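The block underneath contains the structure these notes are about, expressed in structure tokens.
As you look at this complex, bear in mind that one protein chain is not there, while each of the others sits in place.
Moving on, here comes chain A:
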Amino acid sequence: MSRYTPPEQSKAGQVFDIAVVVVAIFVALWLPLKLGLAGAAKSIDALDAKTWEALGQNPTMASIWEKLGYTPETAHDIIQNRFHYVIDWPTLIIMAAVLIGYFVFLFRASDREYRDVINEKFDDK
């Protein structure tokens, strides 16, 4: 097998590639943050009676909250801010499909490239 000689990349081409990488990073990672799609999906289960008892805190817990500077009113939003674990099947299926698709593509495409590497490396000898 003949040895593959890659093309030399121009400076403009390198700058363009760097820009592509930067844009990809910010679109994929920054956009979900900007759109509020990232982070914990929690919501507050509000209570009318804001007492340590109603918040499910025993005297020991209440004394620690107070030591930390909280009152039942200020601790309410922390204690009642909960996850609600409901499995959203369509989203779960999309997530699984994206993950499986990603890994299948990764291993298959890598294998094609790996054969180039092995052929060139060992056919040279």
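Everything below uses one rule, namely that contacts are C-beta pairs under 8 Å (C-beta built on N, C-alpha and C of every residue); 3 or more make two chains touch, one makes a residue touch a chain; residues count from 1.
By our rule, contacts and distances are computed from a predicted model.
Choosing from "Amino acid permease-associated region", "Formate dehydrogenase subunit gamma", "Heme exporter protein B" or "Cytochrome c oxidase subunit 2", the protein name stored in UniProt for the chain missing from the display reads "Amino acid permease-associated region".
Across the interface with the omitted chain, chain A contributes residues 3-4, 6-7, 9, 13-15, 17-18, 20-22, 24-34, 37-42, 56-58, 60-61, 64-65, 67-68, 75, 78-79, 81-83, 85, 87-88, 91-92, 94-95, 98-99, 101-103, 105-107, 109-122, 124.
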